[in-house]
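Only a single protein chain was left out; the remaining protein chains are all shown in position.
Naming follows writing order (A, B and C), and every chain is counted from residue 1.
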Amino acid sequence: MLIFEQSHSGRASNAQLPQDNEALASLPADALRTSKPNLPEVSEMQVVRHFTRLSQKNFSIDTHFYPLGSCTMKYNPRACNTLASLPEFTGRHPLGPSLHGQGFLSCMYELQGMLKEVTGMQAVSLSPAAGAQGEFAGVAMIKAYHDERNDTARCEILVPDAAHGTNPASAVMCGYKVREIPTGKNGDVDIEALKEAIGPQTAGIMLTNPSTLGVFDRKIKEIAGIVHDAGGLLYYDGANLNAILGKVRPGDMGFDVIHMNLHKTFSTPHGGGGPGAGPVGVSKRLKPYLPVPIVGKKEGQYVLLDEQDCPKTIGRLSAFAGNAGVLLRAYIYAKMLGREGMSRVADFATLNANYLLKRLMSAGYDAAYPERRATHEFILTLKKQAKELDVTAMDVAKRLLDYDFHAPTTYFPLLIPECLLIEPTETEAKETLDEFVDTMAKILDEAKMQPESLKNAPYSLPVRRLDDVKAVKQLDVVWQELNQ
Amino acid sequence: MLIFEQSHSGRASNAQLPQDNEALASLPADALRTSKPNLPEVSEMQVVRHFTRLSQKNFSIDTHFYPLGSCTMKYNPRACNTLASLPEFTGRHPLGPSLHGQGFLSCMYELQGMLKEVTGMQAVSLSPAAGAQGEFAGVAMIKAYHDERNDTARCEILVPDAAHGTNPASAVMCGYKVREIPTGKNGDVDIEALKEAIGPQTAGIMLTNPSTLGVFDRKIKEIAGIVHDAGGLLYYDGANLNAILGKVRPGDMGFDVIHMNLHKTFSTPHGGGGPGAGPVGVSKRLKPYLPVPIVGKKEGQYVLLDEQDCPKTIGRLSAFAGNAGVLLRAYIYAKMLGREGMSRVADFATLNANYLLKRLMSAGYDAAYPERRATHEFILTLKKQAKELDVTAMDVAKRLLDYDFHAPTTYFPLLIPECLLIEPTETEAKETLDEFVDTMAKILDEAKMQPESLKNAPYSLPVRRLDDVKAVKQLDVVWQELNQ
Amino acid sequence: MPFIPHSEQDIEQMLSVIGADSIEDLFDEIPASLRCGDLEKIPQGMNEMEVTRLLRDRAAQDGLPLCFLGAGAYEHHIPAAVWEITTRGEFYSAYTPYQAEASQGTLQLLYEFQSMMASLMGMDVSNASLYDGASALAEAVLMAVRANKKSKSRKILMPVTTNPVYRSVTEAIVNNQDIELVAVPYDSETGQTDLNALDSFSGEDFSALVIPQPNFFGVIENVDALTAWAAENKMLSIAVVNPVAMALLKPPGEWGQTGVDIVCGEGQPLGVPLASGGPYFGFMCCKQKHVRQMPGRIIGRTTDLDGKEGFTLTLQAREQHIRRSKATSNICTNQGLLVTAATIYMSLLGPEGLKKVALNSHKNTQLLRNRLQAIKGVKTVFNAPNFHECVLQLDMDVKQLIDTLAREHHILAGFEVSAHYPELGNALMVCATETRTENDIEQFATTLDTLLNG
Partner (left out) sequence: MPFIPHSEQDIEQMLSVIGADSIEDLFDEIPASLRCGDLEKIPQGMNEMEVTRLLRDRAAQDGLPLCFLGAGAYEHHIPAAVWEITTRGEFYSAYTPYQAEASQGTLQLLYEFQSMMASLMGMDVSNASLYDGASALAEAVLMAVRANKKSKSRKILMPVTTNPVYRSVTEAIVNNQDIELVAVPYDSETGQTDLNALDSFSGEDFSALVIPQPNFFGVIENVDALTAWAAENKMLSIAVVNPVAMALLKPPGEWGQTGVDIVCGEGQPLGVPLASGGPYFGFMCCKQKHVRQMPGRIIGRTTDLDGKEGFTLTLQAREQHIRRSKATSNICTNQGLLVTAATIYMSLLGPEGLKKVALNSHKNTQLLRNRLQAIKGVKTVFNAPNFHECVLQLDMDVKQLIDTLAREHHILAGFEVSAHYPELGNALMVCATETRTENDIEQFATTLDTLLNG
């Protein structure tokens, strides 16, 4: 039942109402609202009950194994939330003077330092609000770099075909054309194709390494050389940073700019789709262009550096200093991990992924790249099952929900047919992986013996399989009865 | 799955481990533990996931209508929890000096004052940890009063047969014999029986008014006169205070001592069975005997009064000052209600109960006292249905669970056969009551048409009906595998 | 090993299944020359107890000064229930609802949010949020350029009364796509957008006119006239509004003859704490006809196999993960958790409550304005109605005043307007929401008086 359907004229959560007030002589009548907005009129208990019950309809890390590839759904430590919610942190006005912000700013300053070290970059700005905004900032810095050198013929960004959709979209946001580079059959970038595509029109390349195919591109140094030799710069999409944390650094691979998804690698909550945080790190030559504000130190005090301090900056991406509360959670997480904890993330994310891959292969599933090491994630392809049994990756995904597992990412990357992209993360126990394998084996049996149980799945959730086509064709995005 | 079944030797929630430590030269070897306690060895995420999922198996006020008679399951305002959890409140040591406690103690002092006013008593001690401990304290004060006057022949406490089981049990804890007084057929105490029972052996009477039968005893002044004339004192069981808050005060009815259940009337959380808080209020003659500590004021400072300040006290009932955090929540609730809010509690609790009673009677259910006004609760008796349809009050209760309603109290009070004691509370909306009536009507239909659907209910919960007899006969109260 | 559940035995068994000798072996495809050593600049890990002590000490450094500062972020009372529910694990630790059947909680909530926002703004449709108010304005500008089929222009009229930081952010986001923001000056008497100046642009081709309400100075704009002017000149209109104000002021859907085309703004006042500036959320609503040009997630109601109502992501063909370089925006996440808080907040406040929040904020700001302008050396700058902010001119350096009040009196006096509008001299913008009491205002006024007049 919708909250609106519990609404009742004249009802209110009375403890939340400010006092009544005198008339408003100072506001002109024609500026005032006369219609009542259709917000629900409900009691506080109704609100608590409604949203508590709604919450129970979600799968989440706190309730389910959630091996959604490319999303790094790992445990979000509760302490990060509790401590970032201390009243002084939540109550601090973003424009308050730095003297009332030394505590907060010192955390941010240290976070910048840790991110620099772990990525091998020379400077970091925390301000991008999410990965995609980090990508935008990164490409915008590449553009600013070329522009400043009057190297204006560079109008193209190269993007592998396996890349996240945000990569080409971000490049376009910066005014670039996008050229796709195909993947070789072993999962690495096709070097010959790259060489063909590159030229004086190339502003740079956007790469994820490990790629979205779940493999580490072994020729990364060669790629970096080719791009740099052509005068282009290398952008690192940090979506898969969890795989290599403390093992290998994008800066050492030759990247000029990187964004990090703190809501992945640094375990800040995904929150049902956000907020994220997408700090960018840069090599020395891009440092002048970093988005502001950046946390700096002046006369022993932490301060926010702005356009005056950083005259070549690409500017601001949000009104204040990015998703500060997310950054604070990432800081707390990083402090708990510490130096050794960073590389353990990669160790155990990789161990879990390779173990799960091997066991799923033994259970009868096909790996997209059976000859390669898995990184922190890997791809199964159900091409064979689709052909032989007429069940799709989507069917398997939906059936998993019935067994209390969130589904892996489906149909991404687009170049692998009927694929499942599976990322267990380092925080899951071996038993959970074993149960997942048992369930996947059971589903494969069902696919053979009773395929209907997959095709009509899920059965046990609050709703059965939803009609996405109808959702588009009979668009209903606002409660219509509101206006009746 | 039990948390122990997820345990794995060598696993730990590592962020929670204090540092390692050197050997313990200062502790004798024979004092040390050599066996490892069988606490679970699990990761932090496993703990979070396990207990989050367990929580989802509960019905609660935040998720369900919970009309459990005599328990006053009303909305527990979230602000009470948030504010009582401020770090300075949760971090305050109970033996810390009062100079570091003026904030907390001022709240307690004001709470004492509000409870005095709303009950019409002369003094209040907040220290009893729950209703039953309040009862104990109350009866102990009655005893101390008689003892001080050397009135030692008074060895009996009178208790109506409808009383809560805690009443006789508390009287016995104080060394009294208990004599039961029958209820008249209209639900009031049988005055003639009372007159017969009373005498020089009577120390006092324990009464709930409104009684557990859901009716207000109209002869309360006459009863008070009879007991006082015989030299006895009157104890008021505050379990049903919600019904009369701001309408009539136990002190004005003639009671000498009262306990309040703050977890009922003042909406502190029930917490799955506690903590409660059972402050006691007394008339002037019992004031010297109040349990300590009591919050007082000395030289403008709030202080805890102890045995030295109150030499006739019956003593202490817990190590510190009772369930302070519960008291703080009650204080916050009372501050939000304020003067007018108090009597509105009784208004709407009574309106909801009478409405629900009338509608359930129209739906075909029998009231235990159809001629009486309901107070904040009322009793249905399924005697007829048990006889005619062979379905019990328990069957109806279990079937309600399938329809997402918590069941009313069953089989209490003991003197009404096949009864359901229903208390909707003031915080439920009319629509919820209407849905409950519709469901009860549906269940009555089912009882006639398909009684199995009741007898085997519930069907839709995490477990079906449980075998209580087996639970007693094959007693399993500790995980046995622990010792294997 | 914080957050790693593996025992030694687990590791051995798993390596054996994999056929590797050590975890190190699993990284054998990474060229050895690239491997990094110890990350020496990263400190040793702390356990939760240690980090708790550290963060409490840091928080204590910052304190909680008495706040009269607004300028785009506002201190409102947030009911306790809002964040107690929002941080429930099922909301907090879930991801984007890609598997709709396993995410009905988040999806229904977002649908309810869209419905509330559309109604509050008087618009047809709403998305499920953007990053923040400033970047939402940038997205609105991009959207207007795409959506205005009648205009070939890539120029946007941007009043100077629009939050200057929003203008900077929009500039930074749209400038690589050759979009030009053309400033519209304000009337120095009223602080409102200058309608005469605007008229000088008549007949030129612009994609859209931006209309802030209230504007950055807290002043109520002539929104009907501005909206009508844009329509007459074949531009789209983009409202940038404070959502709390919309419970009191005429909503953008009712401005002019037909309402504006696009509404955006900062959602923070709806139950999101100040928190040093984020995470907040941007909102965006539009007319039905523009819905396919709107960026960001949109949730639709549909039915399942059994015909039962359910909710799902819809219009995904606009988005980057499908449409890649042709997407309406590169935006991928939304600010789901903040929207969760805002939806609970709006449900708790209801239409009356939200209006009272707006009214009390307005009233308190009037009290504050009256009390402060009675002080010698303080005068009001603009002669126009304001919502819950107000610009004052002082006989003192504003930067120094703000610093002194913060340092010595733990009062955040307001925003230094002169930094963005040097023509206003020593201008301070003050704000009082419903959280400020008469005592607070008196304390501020007395302190300010002493500072100015000894």
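Please note the rule applied: contacts are C-beta pairs under 8 Å (C-beta built on N, C-alpha and C of every residue); 3 or more make two chains touch, one makes a residue touch a chain.
What you are looking at is a predicted structure, and each value in this text was computed from that prediction instead of being measured.
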Chains in view that touch the one left out, judged over the entire complex: A, B, C
Selected residue (touches chain absent from view) among B:Gly165, B:Pro200 or B:Gly225: B:Gly165
In chain C, positions touching the absent partner: 48-49, 52-53, 77, 79-80, 84, 87-88, 434-435, 437
Touch list for chain A against the chain that is not drawn: 8-11, 14-19, 42-46, 48, 52, 77-79, 81-83, 87
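Quick note on the criterion: only the chains that are shown with their structure count from here on.
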Which two chains share the largest set of C-beta contact pairs: A-C
Averaged-CA centre spacing for the pair chain C and chain A, given as whole angstrom: 20
Distance between the centres, which are taken as Cα means, of chain B and chain A, whole angstrom: 48
Inter-chain centre distance, chain B versus chain C - centres from mean C-alpha coordinates, in Å: 46
Sequence positions of chain C contacting 2 or more other chains: 1-6, 10, 47-48, 56, 79, 81, 85, 89-90
Multi-partner residues of chain A (each touching 2 or more other chains): 11, 15, 44, 48, 52, 56, 61-64, 75, 77, 79, 86-87, 336, 427-429
